[in-house]
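Just passing along the structure, written as C-alpha cells.
Only a single protein chain was left out; the remaining protein chains are all shown in position.
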Amino acid sequence: MDLISALRRAAFTRPNLLLVVAPGATGPRLAMERFTREHGWSLADTAADADALVEIGELDEPLTAVAEVLWRQLPRPAVRLSLGDEVGVGEALARLPERLRSWRPTDEPSEEWPEPPMADRAPDRDGLRLDVLRVPLGPVLPYWPAGLRLVVDMQGDVVQFAEVELLGVTGRTRPYWTGETRSAARRLDAAARLLGVAGWTAMSTRCQILRDRLLAGGTGTFVATEVDRLARRVRRSPLLGAMLRGLAPLPGLGDAHERLSNWLAEVARASTADEAGPPVAELLNVLPDVVFGAELSVVRLIVASLDLDIAEITEPSHGGISHG
Amino acid sequence: MWEVIAFWVLAVLAVASGIAVFRVDSMARATFLLLASFLFVAGEMLVLELHYLGALTVLMMTAEMAIMAVFMIMFMMNPAGLEPMEMVHNKRGALVISVAVFVALTAAALVVPWPERAAPHPSDATHQLGEAIMRDKMLVMMVVGVGLFATMVAATLLATARGRYGEHAAPSRPEPSPHAHAHHHHAGGDR
Partner (left out) sequence: MAEPAPMWTVLVLPIVLGGLALFAASLNGVLTAVASGRRATLAEWAEPLRASARLLVRQRRTTFRADVVLRRVGIAGIVVAALLASVPTPLGGVAVADLPVGVVWFNAMEILLWALVWLTGWGGNSAFSLVGGYRFLAQALAYELPLMFALTAPPLAADSLRVGAIVQAQQDVWFALWMPLAFLVYLIGIVGVAFWGPLSPPAAADVAGGVTAELSGADRLVFLAGRYLMLAAGAAFAVPLFLGGGQGPLLPAWLWSLLKMAAVLAVLVWLRRFSLVRAERLMSWGWLVLLPVVLLQVLVVGVVVLLRG
C-alpha cells in the first residue's frame, strides 16, 4: 500500500458530518449524535469542514434548496446521504468511510456560490447612517433548532431587525417530544444545546449522554442523581452565570439562566409533565422583539434558551411567520 | 557587509509597499500594505541595533493598523473585497501635497547639518533610551502622556454615555429611510 492510499485510509475513518434536519426528525438526529459521539466522529460546524452531508427526515422544498446549496460547498471528496428514521442510522454511517475512500471525481457542477448580499445603510442609534448587513441565522447551524431561520439585520454586532421563517413543516410533521420519558429527555436536549452555544462542550456532551440513557430506558434514579449533580455545577458556575443571567427574561419563565436551571431541576425531580411551557408559536412571535438590540452571540444564547421545537407548529407552513 | 545589504533591501521593500498602498483597490489590502511598510522600517531599526525601538514599532504598528482597519471598514459603505475601489481621492491636491511634503522632508534630511557622533556606540541602546526618557526628555513624555490619557478618558466617556445594547440600540431619531425594512425599525420606547 503506497503512502497516498494509506493516508486516504486513515483520513476517512472518522468523517465529519453536516446535518440538515427536518423539524420533528429528532429521533434520527439523536441516533446520529449518539453514533458520532460513541465512534469519535464530529459534527461539522460548516460545509467547509464536512465530509458528508446528511439529510435527516423528510425535507420539503425550501430545506432541499438549503441542502443543495450546502452540498455544492462541501470540499471533495464528499458524500451525500439521507436518513428517514433511526433504524438505519448505524448501518448507513458505518458504510460512510468506505464510500469516501472509493470516491472518484465526477462531472458535478463546479463551485457555485450564493452571492452574499451587499451591505445596505440605515440610521443607527446615534442618528448616523451606518452599514446594515442582512444575515440569515440557520437553518443549518450548530445547536440550532431544526427548521428555523432567523433573518437578522445587523448594524455592527447589534441586531436591528429580525424576522422568523419556518422551513420543513409539512402535513406529516409530528413532534417527537411526547410522553413523560421523552419530555424529560427534551429538557436535557435543550440544556445540551444551550450549553453547547455557551461553549461548555464537556457539560453539553454530559447532557447528551444522560439524555440518551434516559431514552434508552435507563433507570430513573441513576439519571436523576447524575442530573442533580450536573444541575448544581451549572447553577454554581460563575462564568456561565455571567454569560446567561439577565438574558431575555420572559414572564413566568425567568431569564436564560433560570430556564436552564429549571430544565435540569425538572429532570432531577423526575417531574416534567406538569410544566408544558408556552406554545412554540407564541415564543416565535415574541422572538424578534426579544432579540432586538442584542449582540450576535446573545441572539444565539436567547434562541437556544427558548427550546423551540418547530415541529409543534400544528398547521403546515404558510410562508413563515413574520414579525418586526 | 550583510548589514548594508539588509538595510537597502528593507528600505526598498518599505518604500515599495508604501507605494503599493495607493495602487491596490481594497481597504484591507491598503491597510496591511501600510503595516508591511512599517514592519520593514522596524526591520531597519533592528539592523541598526535599535532592538527596543524595532520591537516596539512592530508591536505598536500592528495593533494600530488592526484597529485602524476596523474603523476604516466600519465607516465605509463598501469596504472593498466585494467591489474594487479607488484608494486615491482628490488626485491633484493629494499629488501636490505629497510632493511638497516629500521634497521638504528630503531636503531637511540632506541639508540639516547632522551632529557627528561624539560618544562611542552605546553598549546598550535600550538603556540609553530609558535614561533619555526618564531624565532630560521627561517633561515631553509627561505632557504627551497626560494628553493621551485625557483623550482616552474623554473618548470613552463620549462612547459610553449610554449603553450599546438593548433599548439603547434603537436609532435615536427614526427617520424615513429608503431601506427596505425601515418600517420595522423599533422606536426606542416601545417595549
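Just so it is clear, A and B label the chains in written order, and each chain counts residues from 1 on its own.
The definition used in the following text is that a residue touches a chain if its C-beta (ideal position, glycine included) is under 8 Å from a C-beta of that chain, and two chains touch if they have at least 3 such contacts.
What you see is a predicted model; the values in this text were computed from it and never measured.
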Cross-chain touch to the chain not pictured, restricted to A:S102, A:T178 or A:T201, is A:T201
When the complex is taken as a whole, what residues of chain A touch the one chain not shown? 4, 7-8, 10-14, 37-38, 40, 45-46, 48-49, 51, 73, 75-77, 111, 113-116, 133, 135, 141-143, 157, 195-203, 205-206, 209, 237, 239-240, 242-243, 295-298, 300-301
Take the complete complex as the reference. Which residues in chain B touch the chain that isn't displayed? 26, 28-29, 32, 35, 51-52, 55-56, 58-59, 62-63, 65-67, 69-70, 81-82, 124, 126, 165
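Rule of thumb we're sticking to: only the chains that are shown with their structure count from here on.
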So in the complex, which bits of chain B are touching chain A? 74-78, 82-83, 164-175, 177, 179-186, 191
Touching residues of chain A toward chain B in the complex: what are they? 116, 118-127, 130-132, 153, 155-156, 158-161, 163, 289, 292-295, 298, 324
